[in-house]
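Just one protein chain is left out here, and the rest sit where they should.
Order of writing sets the chain letters: A and B. Residues in each chain are counted from 1.
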Amino acid sequence: MNMNRRAFLKTTGAGLMASAFPLSLVKIAFGGQAPAQDFTFGYISDAHLQQIQGNEFVRNWDMGLIRAVREANLLTPRPDFFMFGGDLAQLGKKEELDHGLEIMSNLRGKVHYVIGEHDYYLDLGEYWQSKIGPLWYSFDHKGVHFVTLNSILTYDSWIHKKWPSPMDRMLAMARLDNPNGSPFMVGEEQLTWLKKDLEKVNRSTPVVLFSHSPIQKIFKPWNFWTEDAERVQALLKPFEKATVIYGHVHQIEYNQIGNITFHAVMATAWPWPYPESYSQTASCLPKLTVPMNRADPFFERDATGWQFIDVRKGKVGMHYQLPDNKNRSVLFNSKAGKPQDVNYQDYGSRIPPQTHY
Amino acid sequence: MKTTARYFKGTFRTGIIAATFAACVAFAAPVGLPPVPVPTDNLITPEKVKLGDKLFHDTRFSSTEEVSCATCHDRKKGFADSLPVSEGIKSLKGTRNAPTVINSAYLRTQFWDGREPTLESQSAQPFLNPVEMGLKDHEPILKIVRTDPEYAELFKNVFGKTGDQITMVEVQKALATFQRTLIGGNSPFDRYYFEGEKEAMSPAAIRGLDIYIGQGRCVSCHLIEQTQALFTDNRFHMIGVSANQMPQDLDELLAAVEDVKKKGTDIAVLSNPKTSSLGRYAVTRDLTDIGAFKTPTLRNIELTAPYMHDGSHKTLEEVVRFYNNGGRLNETDPLPELLSGGIRPLNLTEKQQADLVEFLKALTSPQFVQK
Partner (left out) sequence: MRKNRKLPGVSFVILMASVLLAISFSIQAGDFTQEDLERWDKEFMTVVMKGEKLFHSALGTNKVSCDQCHPNAANTHPETYPKFQQQIGRVVSLFEMVNWCIQNPLEGDPLPADDPKMAALLSYMTYERRGVPLAPGKH
């Protein structure tokens, strides 16, 4: 990609370009499929718009989504499309979802949506499906196969327990550290669907999977977890270039498991601490991850943000837009076969805000 | 203020060690401030200060021979100029409010957008700006300092240089050194907070201090710390001032950036209000910096009205009201979408706002008050 096409008109692209890493040769796909092109899409996630009463919403979270949309509209050249990564609402209420869709309507570009648990558990996705779209689907774009899953389902027995009210079920899932929570999963129906869907896809076609939960097992107490992660990973294993992009964790995370690259997206609403900062339970944060800067709570947008994602030769480069902070870029290093932060991957290059958890 | 002139008898030639020691002793910080940072290659001496003072006030360094640094940084006006935006040669208006020079030695960058890193490098820019001194290059300055006999003597004593050996480097060093001596601490607040003088501030100002640290949320950017108070965090924040003048869409943003690229930052930002509104973004091209300006110190703020980067706020009351409404003068104005996360409505009562203003008035250093 030409340096001058760098978003936000930076004329010195110091450290931003993937050209810093040697690139593998483009593989021509067979079967008459066009090779994957390079392009960019935007990703906004975890808005958590929270109703106080009537038309009054928590100003802090509103400002997060509003800012992300505004900045995304200033991205140039325009990205091909946008994803919304889930948790548009805080408690799944119609008012919250409508409020979110109203703000998102200002975004210039097509938006595809991923559902999050905060959107789902009040009415089990009914309003979402009527106003937004299906809970899982796939589409192709410029030679890349995109799949979206509803990965925040859980055991039927938990969903269909005798809850005093649907809101009680929603509140139980909304509480991140709920000791009586239930682990996220994709479930049999979608696993069957995914298998069929991927059967039609050429093994050399890049595949990008959008999910709210991590499709990994990182930290069960906070549901940084997908119970059937291995089964989804197994379905992605045959592909030369597979990437999973997930929300829910409200922090920078990235990992490489075999052939699959994993990237978390930032929340526009608020950050979550890294699991290692809960001292009573061990956590499995990917070693690869260079943490985001620890937030200063005075600056309400600190440790929040959104991202634009470059697809280059079928792998992704994450460009995190972090208000009140220096932006971060995590690109795929094809020589090393894993994602790397452009500035801070080396332990010696880390700065105090990244190590002060 | 203790100046070297009173305490240091000697010249640069007495030796680096003596000079350093004297500098440290002579510039022991006033109450409430840390020691002044002095670069090792530009130590302070009384002769150098005198030279810098002379250069600072010399109107010959402008195309009309009417404008000097002191035109916009007037000792009688808190080393600012009491105008919303400064006026240079032929009363040409710029786009930005003159910051005070007092305590600028403590700033990590200079100018509202931090485009120059030091006092030395900043001092060379206004000479070349069409709406400030209007010179095409620095040659007229060098001609004067190389030939004027008073300057010749001073440059010889201070730098050991004569004639063509004198360059802008020496001029900038002298100007910076003079500015480095303009330090103001020891305000009523300092005496109250750091010296325990209970009577130093009025009851209203004391209440105002409480609000400043608490509900007012001022202390996070306009720092007061345990043993010192710089009243600035040296960072850049978009607080919503004149947000409606910022580029409203991508096309306008692209045009403003073109302006900066074509004319250079210094000239572009002072010639076009829309370009000026980019703030720190013009320097870093980082969207987190759009519309962001450097936190100025609040010391001596009573002396340097009007306020904000474009002088759009006439009084301290207006400023406090602006913050109280969460980054807008009127509650009914729209909230800027790219606002810094630190700015939000404060819900201060009228009385609390008045007390806060009283506190701000307690930050004046006595030596800068004009009787």
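The criterion applied here is as follows: a residue touches a chain if its C-beta (ideal position, glycine included) is under 8 Å from a C-beta of that chain, and two chains touch if they have at least 3 such contacts.
Just so you know, these numbers come straight off a predicted model, no measurement behind them.
Enquirer: Thinking of the complex as a whole, which visible chains are touched by the chain that is not shown?
Expert: Listed by label, the shown chains it touches are A, B.
Enquirer: Among the options A:35, A:109, A:183 or A:273, which residue touches the chain absent from this view?
Expert: The single option touching the absent chain is A:273.
Enquirer: Using the document's definition of touch, tell me which of B:82, B:202 or B:215 contacts the absent chain.
Expert: Residue touching the chain left out of view: B:215.
Enquirer: Hey, which of A:60, A:76, A:202 or A:354 is the one touching the hidden chain?
Expert: In the full complex, the listed residue that touches the missing chain is A:60.
Enquirer: Pick out the residues on subunit B that sit against the missing chain.
Expert: 213-215, 217, 219-220, 223-226
Enquirer: Can you list, in ascending order, the subunit A residues touching the missing chain?
Expert: Against the missing chain, subunit A presents residues 50-52, 58-60, 175-177, 221-222, 270-273, 275, 277-280, 294, 296-298, 300, 352, 356-357.
One rule holds for everything that comes next: only the chains that are shown with their structure count from here on.
Enquirer: Using mean CA coordinates as chain centres, what's the gap between subunit A and subunit B in Å?
Expert: Their C-alpha centroids are separated by 43 Å.
Enquirer: Provide the residue numbers of subunit B that touch subunit A in the complex, in ascending order.
Expert: Counting only subunit B, the residues touching subunit A are 217, 220, 249-250, 253-254, 257, 261, 285-288, 335, 337-342, 344-345.
Enquirer: Going by the contact rule set out above, which residues of subunit A touch subunit B in the complex?
Expert: 8-11, 59-60, 63, 66-67, 69-71, 73-74, 76, 296, 298-302, 304, 321-327
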